[in-house]
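Note that this complex is displayed minus one protein chain, with the remaining chains in position.
Each chain gets a letter, A, B and C, in the order it is written, and its residues are counted from 1.
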Amino acid sequence: MHSYPSPVRVGVAGATGYAGQELVALLARHPQVDVKLAMSSSAESAARPMPRLARVFNGQLEPLNVDRLGQSVDVAFLAVPEQAAAELGAALVKSGVRVIDLSGAFRIKDDAQRLRWYPATKSLPPGSAYGLVEHYREEVKNAELVACPGCYPTAALLSLLPLAHAGLLDTSAGVIVDAKSGISGAGRAPSERTHFSENHGSVSAYGVFGHRHVAEMEQELGADVTFVPHLVPLDRGILETIYVKVAPGTTADAISSAFETAYKDEPFIRLTGDALPEIKHVAWTNFCDIGWRLEPGTRRLVIVSCLDNLVKGAAGQALQNFNVACGFDERTALL
Amino acid sequence: MHSYPSPVRVGVAGATGYAGQELVALLARHPQVDVKLAMSSSAESAARPMPRLARVFNGQLEPLNVDRLGQSVDVAFLAVPEQAAAELGAALVKSGVRVIDLSGAFRIKDDAQRLRWYPATKSLPPGSAYGLVEHYREEVKNAELVACPGCYPTAALLSLLPLAHAGLLDTSAGVIVDAKSGISGAGRAPSERTHFSENHGSVSAYGVFGHRHVAEMEQELGADVTFVPHLVPLDRGILETIYVKVAPGTTADAISSAFETAYKDEPFIRLTGDALPEIKHVAWTNFCDIGWRLEPGTRRLVIVSCLDNLVKGAAGQALQNFNVACGFDERTALL
Amino acid sequence: MHSYPSPVRVGVAGATGYAGQELVALLARHPQVDVKLAMSSSAESAARPMPRLARVFNGQLEPLNVDRLGQSVDVAFLAVPEQAAAELGAALVKSGVRVIDLSGAFRIKDDAQRLRWYPATKSLPPGSAYGLVEHYREEVKNAELVACPGCYPTAALLSLLPLAHAGLLDTSAGVIVDAKSGISGAGRAPSERTHFSENHGSVSAYGVFGHRHVAEMEQELGADVTFVPHLVPLDRGILETIYVKVAPGTTADAISSAFETAYKDEPFIRLTGDALPEIKHVAWTNFCDIGWRLEPGTRRLVIVSCLDNLVKGAAGQALQNFNVACGFDERTALL
Partner (left out) sequence: MHSYPSPVRVGVAGATGYAGQELVALLARHPQVDVKLAMSSSAESAARPMPRLARVFNGQLEPLNVDRLGQSVDVAFLAVPEQAAAELGAALVKSGVRVIDLSGAFRIKDDAQRLRWYPATKSLPPGSAYGLVEHYREEVKNAELVACPGCYPTAALLSLLPLAHAGLLDTSAGVIVDAKSGISGAGRAPSERTHFSENHGSVSAYGVFGHRHVAEMEQELGADVTFVPHLVPLDRGILETIYVKVAPGTTADAISSAFETAYKDEPFIRLTGDALPEIKHVAWTNFCDIGWRLEPGTRRLVIVSCLDNLVKGAAGQALQNFNVACGFDERTALL
């Protein structure tokens, strides 16, 4: 693990997007952090005020500048599109800056898969970790670059990995992940898809069979995933309903026990058992809440998992990774 | 088919609930209908004004009275809870009044299943039809009592029956119906579950494995259905995402063709193909929009189906049944 | 009044915006109308499907063409931005086509005021009427061009004119109109202002002191108006809270009486008295609901007025004007 003088000097590339603003707000509460640089990829954005951050973050926004980042900070958070992240991440690691990347650029280990979904990323820098802290904490401690998981895979993998590791799943018929997401997940750029009137009073499926988060789920699970994300009319939050078969003979107790074993000491996982979780209780928090029901007589297990896509699905998880990577209490600025 | 003097004299039992008000508003637009009686099951409700219906429905609300209904109308719509509907429906059919029932009381044909989910209904009156018009139009024409399908089964069965009938489905592994519903589906009674603040910005699953609409889906499909309904923060509308395996060798063309054959002349079914439907386009209409995608290489078919739970899922479908039963143009007052 | 062969041939310029689509949907239900032409100002829009209108409007969208409009229709509806409307309206009137304009281009009679707010409109064509039907019905009957009132002025003027005409107001200290509007009022073009995440869970004031609808209110009232519109997180609907002093000695009875006298036979005005109206009851209708309270001891009157900005505030009011102008029952296709 690296050790830093306190406070750790950090920079944020992409501070004006929804995840970026969330991150700056969280970092501003962190007692061992000094936000040296907050950069926006467009000069225009950098010049506009961010009313939400007034009195919260007192620094100055500036246009993105990789050299300044490379020279001035110990750790850089990247909240930019994956093409930009692919370049920035590689350059910063070379400069000796530790990188916490919120984009998808460095998540996929298999070259062919990565080429398909994230062609801008030629290779993973040595010392890369997949930042699903609850399952890769040791790797994160020593990583030079942490690829934070996508919002959808975070909810799905936190739900499925304990059962898969315990040998309780029968994934031969595949896994179905039906996700309901708030609109902030679609980003800050205005489009017909993000127009208020197109979403208010509506629900829509999108990206069926073509969403790149599938690659990430399949990489970690080693099973086929049918993934259908939907936009629902709320701002922040994801709820996933996951349909999977359990192995013959699997009891409800075995499932509960696998979850308890995996997560009983995890600060950000709350198991709700058969009282299924709701987005309302995780919004604006770094929690992932997980509940489940085993259908009598069918081996069909339904898991419901939810989190705030901007916190546990993005900025909060990034900060959790940062805390682990720097040796701080994992909960700092997150509770 | 019955024939009536024009206008047909109709009565509505349960005119103050959400579905009841919707029904009265639709009936008021129907040129061949005279709404003789609008009744509320509680005297208190009957005494309160309904601001939405001012200048739309000029009649007087009155407390529920089965004798007055039996004597004054040709057709009675029942928009009351199923226990009340079970009694009212049987009595009215005996009085020679035709019944269009919006509750679940008369939907289930198998006695054991009905006893489990709707114990108040001892038997189905002779001349009962299951009012999924697009598939039971002939039965409806001659029925004494029409049991209108539930909102969830309507969307699911309209999506699955054409493929099942064409032999394109492999339901051996069951069918999964993941439904997202607006809150009006939970009815007008205030409760923690219908409180604004519990639903705004949230999504919640409910009734997992225990929703009685499953019985209705399984009755019509003859296959196991895993059904998980969710409340999403909107008022009216249901979107269902349905996961099912197709039979070996089934092509995308075969699926399209089965849908087209079944629905090309149906006034209220709109096929959207691989442009998946959204609630926004069906809200306040009697349409059910259906789209689908066949996952390459997996035989997994995803169907997305949506409708307005108060119209096609309740009052509109009831009126469509009424139009069929009375020999009117099926679209009257519905387009 | 003009007389037309039946059905009247109509055209819609701007059929793909929110008001335009609403208008096409309403016209499609009108038994004496044949929608000959539905045009979009951009060729790109004209080429895209409109899922909401499938099976409702069976015609073909085409790019805007003033010559085709001039030659093929009896009446043209303009639902385009005011600059385009200014040109189109003048040209069509010259071709002998009657025009129902939904934009602001032809609303302001005073040349100086119009030059300030709608500089593209050089002059009002002879035979222009301000289409607030409830107060200018006779002018509309004979008009060559009807300028439909803005959504905000419609709610405000319907509330204030009966009292002003009855001499019950003291407007020396001005009138305050605090408006809450759904986002569809901001139009279909994506922008930061119309992004879902910027409006969900939020309220914002905009256009303070600079909104051109003020000119329209002041023209009709002859008094200073302080107008502050706000965006609230809903799709369709406007609620205005109006603060005005009444003349000394004015009683609550006098106010009720003035409203009753003005509106007792109006099909689309519903007076709610001291039970204040709510957007929910007017959404998707052509009603304007008006309620009021006189503050004891202060001469302060608070009027609350609401309507659906896409119906009574746009397409519905346009159709109401059309019905009046063509001699049809004013309620046709609107109830």
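Miscellaneous remarks
In the analysis below, a contact is a pair of C-beta atoms (placed from the backbone, for glycine too) under 8 Å apart; a residue touches a chain by one contact, two chains touch by 3 or more.
Quick caveat, the model's predicted, so the values are computed rather than measured.
When the full complex is taken into account, the listed residue touching the unshown chain is C:Ala283, out of C:Leu132, C:Ala215, C:Ala283 or C:Val324.
The omitted chain makes contact with just one of the residues B:Ser3, B:Gln60, B:Ser172 or B:Ser197: B:Ser197. Considering the whole complex, the residue from C:Asn65, C:Gln219 or C:Thr241 that touches the absent chain is C:Thr241. Residue C:Glu295 is the one among C:Glu138, C:Glu295 or C:Asp329 that touches the chain missing from this view.
Residues touching the missing chain, restricted to chain B, are 18, 182-184, 188, 190-192, 194-201, 233-235 (touch as defined at the top). In the full complex, chain C makes contact with the omitted chain through residues 173-174, 176, 178, 180, 182, 198-206, 208-209, 224, 226, 228, 230, 232-237, 239, 241, 243, 276, 278-280, 283, 293, 295-296, 298, 300, 302, 304, 306. Although one chain is hidden here, its contacts on chain A can still be listed: residues 28-29, 49, 51-52, 54-56, 200-201, 267, 270, 272, 275, 277-278, 280-281, 284, 287, 289, 335.
Throughout what follows, only the chains that are shown with their structure count from here on.
More C-beta pairs touch across the A-B interface than across any other pair of chains.
Distance from the chain A centre to the chain B centre is 40 Å, each centre being the mean of its Cα atoms.
Taking each chain's centre as the average of its CA atoms, chain A and chain C sit 46 Å apart. Centre-to-centre, using mean CA coordinates, chain B is 35 Å away from chain C.
Contacts with at least two other chains are made by residues 200-201 of chain C.
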